[in-house]
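See structure below.
Note that one protein chain of the assembly has been removed; the remaining protein chains are unaltered in position.
Chains: A, B and C, in written order; residue numbering restarts at 1 for each.
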Amino acid sequence: MSLLLLGLCVIVCGGFLALLLCNKPKLSSWLACAGVVVGSVLGLIPAITVLLNGAKESLRYDWSIPFGSFFIEIDPISALFLIPIFGLSALAAIYGTEYLWPYRQRKFLGVPWFFYNLLAAAMAVVVLARNAVLFLIAWEVMSLASFFLVTFEHEEKQNRDAGWTYLVAMHIGTAFLLAFFILLGSNTGSLDFDKIGNIAPSAANILFLLAVIGFGTKAGFMPMHVWLPEAHPAAPSHVSAVMSGVMIKTGIYGIVRTLTLLGQPPEWWAWLLIAIGVSSGVLGVLFALAQHDLKRLLAYHSVENIGIITLGLGLGVLGLSIGSPTLAVLGFAGGLFHVVNHALFKGLLFLGAGSIVHVTGTREIDHLGGLLKRMPWTGLTFLIGAVAISGLPPLNGFASEFLIYLGVFKDGISNGVQAVVLTLCIIGGLALIGGLACACFTKAFGIIFLGEPRTEHARHAHEVKLAMRIPMLILAICCILVGLFSPFLIRHAVFVITQVTSLDSQVVALELSETFAIMWRFVVAAVLLIVLAVFLAAMRKWMLRGRSVRSAGTWDCGYAAPSARMQYTASSFAQPLTYLFKPFLRTHSKSVSAKEYFPAESDFATETADISGRYLFEPTFNWINRTLSRLHWLQHGRLQIYVLYIALTLLVLLIWKMR
Amino acid sequence: MIPALILVPIVAAALSLIIRHDNLRRVLFVSAALTHSGLTFVAWSCTPEAILNGWLMLDAPGLLFLSITSVLFLAASFYAVGYLNFEKKQEKQDFEDGSFFTNTPEAIFIACLLAFLATMTIVTVSQHLGLLWVAMEATTLATAPLIYFHRHHRSLEATWKYLLICSVGIAIALLGNFFLAVAASKTGGQDTRLLLSDLIQQGNTLNVPWLRAAFLFFLVGYGTKMGLAPLHTWLPDAHSESPSIVSALLSGALLNCAFLAILRSHQVLSAAGQSEFSSSLLIVFGLISIIWAAVFILGQTDYKRMLAYSSVEHMGILALGVGVSGAAAFGAMLHVVNHSLTKGMLFFVAGNILAAYKTKASKDVRGIIGIIPASGVLWLAGFAAIVGLPPFGIFLSEFTIAKAMFEQHRTGIAIAYLAVLALIFISMSRIFLNMAQGKAPQGIPAQAGSETIFNILPPALLGVTTLIFGLYIPPFMNTALHEVAKAIGGF
Amino acid sequence: MDNSIDTIMVLLVLMNLMLLGLSSLGTCIRVVAAQGITLGILPLVIHGGIFDIRLTLFSAAIVGLKGIVFPLLLSWAMRDVNAQREVEPFIGYGKSVIAGPLALAVCMWLGSRLPLPLDIVSPMVMPVAFFTIMCGLFLIVSRKKALSQVLGYIVLENGIYTFGMVLAEKQPLLVELGILLDVFVAVFVMGIVIFHINREFDHIDTDRLSSLRS
Partner (left out) sequence: MNLISIANSVLAVLLAPLMFGIINRTKAVFAGRTGQPLLQAYYDISKLFQKGAVYSNTTTWVFRAGPIVGFAAVLAATVFVPFGGLPALFAFKGDFVVMVYFLGLARFMTVLSALDTGSSFEGMGASREVTFSALAEPSFLIGLAAIAKYTGHISLSPMLAGINAASWGHAAPALALIGLAFFVVLLAENCRIPVDDPNTHLELTMIHEVMVLDHSGPDLGFIIYSSTLKLWLLGSVLIGIIVPVHSGIFLLDTVSSLLGMLGLAVVIGIIESTMARLRLLHVPQLLLGATALSILALVLVLR
């Protein structure tokens, strides 16, 4: 615990130093980065130990603010979330030193670094806090810091708007959390989590709804996800990586923590979570498919993965409510494991996107192409990330999805309705999500990295500096290793799962060891696959020995002069699916189509606005705005009217109260 | 000590009318403010004895409000030095319509400021409700010339409205005093004096219908001064047209004094067992105020007016807090402190922005960060503070009030409260952020020079203070706030 | 002695009605002056002519202030304001005069709601006081010229005084003098402002003073 606090202090101090020295760009960047790295390493040690030995450690000081007490505690759940928080923050920080460097003429680099360190520390405190006031303060500091990072380039209007949307969404979410915590602590005066007595079922239902809305806004549940596709592209890429990789997970953390606080859940909570999960998952990946801005695409994939995580949690809650340990264990295990995995590959992918933006200066997928030759390392790591996020074996993404599948198959398909719904939502849903994710990332990787460059930006791309490559490499390796060693990791999750499900640890251990056996076979099969691939490669080499291996232009079906602009584009690649799902997507396309025999010029552009943004929130806010603006006549500058207000108020009060 | 508190500013005011030399007068001004706050500081350690057989006395609420006023005035006095340096003496052009105008002579301005301080001091220390009324009316008269500092027609209009509306309000409050006297009078036997202590002591002997009527009149009368909707109408005009220091003092100190007056009458009613009556009324006015403020902050084009409406909002929150009572009373008192500090800070910064951009239209102000960085940072910080984002103090007070609402199962009120706050957040964030961020419009000279220690330090210090109160409330203050909360029927 | 009080009360009511009906500012000022003097006599009458130095001083002060100083001040402000007549008020004189009695009825009702615990004065006092206050407010709301609004303010003040007289001896002298002083300064400052308004806009129609809105 002391180590943890020390780590936090180091992070924050690094931030402040960076702020003080903000006129020395290099020094401030490196100080801040060093702060994060050192602090994270210090913090990781206790986190990992707690995760492995399941010991709790807490610290409580009185704090002279109303209902506040400085009460932090590290338990397996916190530890599980702390590990990605610290890990990814550190790696992204190393990346950031290089990424932010070109801005040094125009901006004080100390400022973003200050907020970055603040963000890292705040996220850690959020998962550690055990007092509502402390939690809320950390929560809002987290939002505020990330807001200032999102509006780092506030000169562009769309970044300002994105930041504003983000801030507003966060604040509305926090309003719900405010109500949530107040009601949580209402029957006992204290707002410390451990002092919360048992809660009446009716109250529990309300609390759960409040939590789902409040935390879900941060996590990016449909339809509260509107801020996500705006804010992530606006932020600097290493920040997007942290925000998408771990910050939105604090929302998931909140829901998990809530479940542990509220006790035995009724069944409908599970169905609610599953519904949210499947809708977020499918719609998220569909919208991702329709995007042609790389970072926007990745942002929508965060919505999708949050959906998968929520499916897992929902399954777990279902298990708890109907008393099936298998469902509970596997569901929560899958969901929480996916939290970690998503942090890994989404961080990796955002860093990769950052490198692309860094060297080409565009996020437009259709302007890129052929980057694999120009930036091989970025390409390789991005490919690994793409395979992982598509949930394909043998990488980590598959491992967590497999757990959820396993849960459903083992104990989900029991009685009538539930079985159908579960099969459709989770099995069908996951399969569909998987297939669409494959489509989306073959599109992303294929169009960006393969083929020929479509524009000059792409043509003159080059590999990024070491400081940006190292983090991506580490993350990529983690994706592979976590995938291959997933059985062992699963077996060590026993403390977390026990705490989340509050089942008997023996039961959990049994379940997990069985899972271990299963996963273990899968890993062998995966290794077999790799060995086969290597063997076949060798075999091909042997076959081609002494034979002619020529290289020529791509066979373009007899057409003599293929040019880069004739390649298939991202939009056209995704068109069959977007066409199929157009009722959801409502893609708006404007085109100047070719008319004569020798068309002068034709152009085609599509944009897919967010469905809940355009059809739910915008109309609501506009309506409020219109209605309230109509009331402005109330104060129209006439002194006489103002005095009349006073007189009338007096009269009304007298007649009302004196009768 | 109380005489000293009152006399120091009065004497200083008189002197500043005599003194010819500008700098000397400013030195006098600042030193008077320093002395006043010094005396206030001493008052925390040793409670000053009552004088005029208990008419003037510093009880817990008085001390709290006096301290706020004094601190704010000190900051304002520092700021004023820089401001008066910046303001040109000779005739100058109005930036809205090219007409020419001059400023009120500095001597009168400073004298009025000091008189204003003196009157507010009397308000905070007076225990006799009649005397309280006299002081209240005096504040109106002392501030009228301050609002009319820039002698052009808009400020004249603002002054006229302020004068008439507040006078009418105060007149109604006077009627309230008379009603209270009637309520206190007894056929046969000694009548209760209008001293707070006596009234509270003999609360149960007061005549209820008259007492209630008296409270109505107090509420409407002092409410006009405090800026409870729909009686607040003078407030945006006066705040937007007067110089920023004056706006800061109006929002941060004057409104509080009016609020104190209402608190006093609320104390009396609670003592007479009528707290239900007064609480319900306070809640009603509180709700109306925050909603009204929300309506007019939405799409507000003038950032000083926006700040003024936010004052209306926060006065509403205070009324709500006192009305809900219980733990909310403590929250309200904490809110008084935080709001005054934050609002003072914001108005000072607004003054800097006005000086740099020469416009009050928020749409013409862009990229403050780039032009006047320190003010830009303070502007953003002030935004975070005023909308109640942690780790600033207002978050804690608003949180406490909300908690009390939920715990007393006033769920409807609580929901309305949270919803309106969220709405205000949305509209305010739009205005603030668009002003602070973005590219500065053409033709704004890089005004880095215009940021001096005088116009940065005061707001910065106020901001830091409210930040500290958001993270740690010193024990002495905690006890004091609880004492006040008890005095007004909470805990 | 009650009937003497009642006479005064009736006088006050009549004066209020006159104020509602009159169009010439000059006359209005004179009526207000008369009202002030009447009020000045009131304290002496209420306590049945028992000679009390304090009361005498007090009533003298009132007569001096409300009966002489204010009217002079206002007519001074009016002199260089070229506004002899109130042109088109928001609510016509006829309507105003009609509105008067209705207001009086409401006041009667209110008076019945709040029985005075004191036995010394006539039941007329309460309603009339309210009525005067209402007239004052009505004048402020319905008239356009800044001057008439000041007049309205003074009438409002008078109404409150009428009420204050009832318990004149309940109020400590200090407070009363403070109140007087305040009212005096208030009216004085208003006079100054009117002077400025006149100089800025060369009119004193406050309905055109409405550039600051929403």
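Keep this in mind: a contact is a pair of C-beta atoms (placed from the backbone, for glycine too) under 8 Å apart; a residue touches a chain by one contact, two chains touch by 3 or more.
Every value quoted in this text rests on a predicted model; they were computed, and no experiment measured them.
Participant: So which shown chains sit in contact with the chain we cannot see?
Facilitator: Its contacts among the visible chains are A.
Participant: Which listed residue (A:L20, A:L52, A:A200 or A:A537) would be found touching the missing chain in the intact complex?
Facilitator: A:A537
Participant: Which listed residue (A:L20, A:A200, A:L466 or A:V524) would be found touching the missing chain in the intact complex?
Facilitator: The one listed residue touching the chain not shown is A:V524.
Participant: Who touches the missing chain here, A:T423, A:T455, A:S505 or A:N625?
Facilitator: A:T423
Participant: Which of these touches the unseen chain: A:I206, A:L383 or A:M658?
Facilitator: A:L383
Participant: Which chain A residues would touch the chain omitted from the figure, given the whole complex?
Facilitator: Counting only chain A, the missing chain is touched by 369-370, 372-373, 383, 387, 390-393, 398, 402, 405-406, 408-410, 413, 415-416, 419-420, 423-424, 427-428, 431-432, 434-436, 438-439, 442-443, 445-447, 449-452, 517-518, 521-522, 524-525, 528-530, 532-533, 535-537, 540, 543-544, 547-557, 562, 564, 566-568, 572-577, 580.
What we mean here is this: only the chains that are shown with their structure count from here on.
Participant: Can you give the whole-Å distance between the Cα centres of chain A and chain B?
Facilitator: That pair's centroid distance is 44 Å.
Participant: Chain B to chain C: how many Å between their CA centres?
Facilitator: Here the centre of chain C sits 31 Å away from the centre of chain B.
Participant: Report, in whole Å, the distance between the mean C-alpha point of chain A and the mean C-alpha point of chain C.
Facilitator: Each chain's C-alpha centroid was found; their separation is 70 Å.
Participant: Could you check chain A for residues that touch two or more other chains and list them?
Facilitator: 632, 635, 639, 643, 646, 654, 658
Participant: Which residue numbers or ranges of chain C touch two or more of the other chains?
Facilitator: Residues 113-114, 137, 140, 149, 206, 209-212, 214 of chain C touch two or more partner chains.
Participant: Chain A touches which residues of chain B in the complex?
Facilitator: 160-161, 164-165, 168-169, 172, 209, 212-213, 216-217, 219-220, 224, 230-231, 233-234, 236, 277, 281, 292, 294-296, 298-299, 327, 330-331, 334, 367, 369, 384, 387, 389-391, 395-396, 399-400, 402-403, 406-407, 414-415, 418-419, 421-423, 425-426, 429-430, 433-434, 437-439, 470-475, 478
Participant: Which residues of chain B touch chain C in their complex?
Facilitator: Touching chain C: residues 128, 130-131, 133-134, 137-138, 140-141, 144, 148, 151-154, 156-161, 163-164, 167-168, 171, 174-175, 178, 181-182, 184-187, 191, 207, 209-210, 213, 236-237, 240-241, 296, 300 of chain B.
Participant: Mind pulling up the chain A residues that touch chain B in the complex?
Facilitator: 63-68, 133, 136-137, 140-141, 144, 151, 154-155, 157, 160, 163-164, 167-168, 171-172, 175, 178-179, 182-183, 185-186, 621, 624-625, 628-629, 631-632, 634-635, 639, 642-643, 645-646, 649-650, 653-654, 657-658
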